[in-house]
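This part shows chain A:
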Amino acid sequence: MAFHILIVDDSSAVRAFVRATLEDADFARVEEAETGFEALQLLASNAFDVVIVDVNMPDINGLELLAFMKKSPRQQGARKILISTQVDGSDAERGADLGADAFLEKPFEVDELRTLIRSSLTPVEEVSR
Partner candidate 1 sequence: MSDPRDNVQQEFLAEAQELVEALSRDLLLLDEAHQRGERADSALINEIFRSVHTLKGIAGMFGYKHVGTIAHALEDLLDDLRLGRTSIGDPLLDVLFDSIERFQRLLALEDPQAPEEGPGVEAYVAAVRSIGTSPAEEEGDPLDQYAIGAAVLSVLTEYEEHRLRACIREGMQLYRLRATFDLTAIDDSIETLRDLVQDDAEIITYLPSLEGGDDESIELVVLLASRVPEPELKTHFEGQYGSVEAIEEQTHLPTLQPSLTSIPADAQSTSPQPDGDPGHASLRSVAESVRVDIRKLDDLMNVVGELALVRSAIGRVTERFSGDPKHRQSLRELDRVGHGFERQLAELRTRILDVRMVPLGQVFGKFARIVRQAARERDKQVRLVVTGANTEMDKLIVEELADPLMHLVRNAIDHGIEPVSMRESLAKPAEGTLALNAYHKGSNVVIEIEDDGGGMDAHKLRQAAVSQGLLTAEASHELTRQEMLNLVFVPGLSTRSEVTDMSGRGVGMDVVKTNILRMGGMLSIASERGIGTKITVTLPITLAIIRALIVTIGSRTFALPITAVREAIPYVPKDVRTIEGREVITMRGETLPICDLARLFGFRRATPDDSRFVVVGSMGNRDLGFVVDELVGQEDVITKSLGQSLSSVRGFAGAADLGDQNLALVLDAPALFTEYFEGPDGLSAVERRP
Partner candidate 2 sequence: MTVGAQRATLSPDPDLETGAVAVLAVLTGDEVYGFPLSSVREILMPPPLTEVPRAPAHFLGVIAVRGQIITLVDLPRLLNLAGAEGQPPGRVLLVDDGEELIGVAVDRVVQVYALQPDQIEYASAMNPDVSEHVVGVARVSLNSSTDTEEMLILLDPGALLGGLK
């Protein structure tokens, strides 16, 4: 029952960190995208359980991806987590409007990420912002 997780972030260190934190044969399978374009490719042919997106990417930024996912039938079931460097700023507000389920503020700890993922995947619990 491994969850399918997509991490979209232009930093290879962050992607490696997320992969190292979450990847576990029983728990989750992690895929990476370095740009919004790559994410579009992956989103077209996969249904993910969780999509973690960095706001600040060149060309197609995280908000644009969220907007796309909100309207895309295939990605309706995915939990969307937005990574941003300021949670109190306009990013959080706009993200919420575009359907983000949760936010992670950079820099974040291993435990924060794990907790957030687990709670995202439990349908019953309300996700806190």
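Basically, contacts are C-beta pairs under 8 Å (C-beta built on N, C-alpha and C of every residue); 3 or more make two chains touch, one makes a residue touch a chain; residues count from 1.
A word on the picks: all candidates are chains of the complex that A comes from, given by their letters.
Note that the structure is a prediction, hence the values are computed from the model and not measured.
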Of the listed candidates 1 or 2, the one touching chain A in this complex: 1
List of chain A residues in touch with candidate 1 within their complex: 10-14, 16-17, 20-21, 35-38, 40-41, 44-45, 55-56, 58-61, 63-68, 71-72, 85, 90, 94, 97-98, 106-108, 110
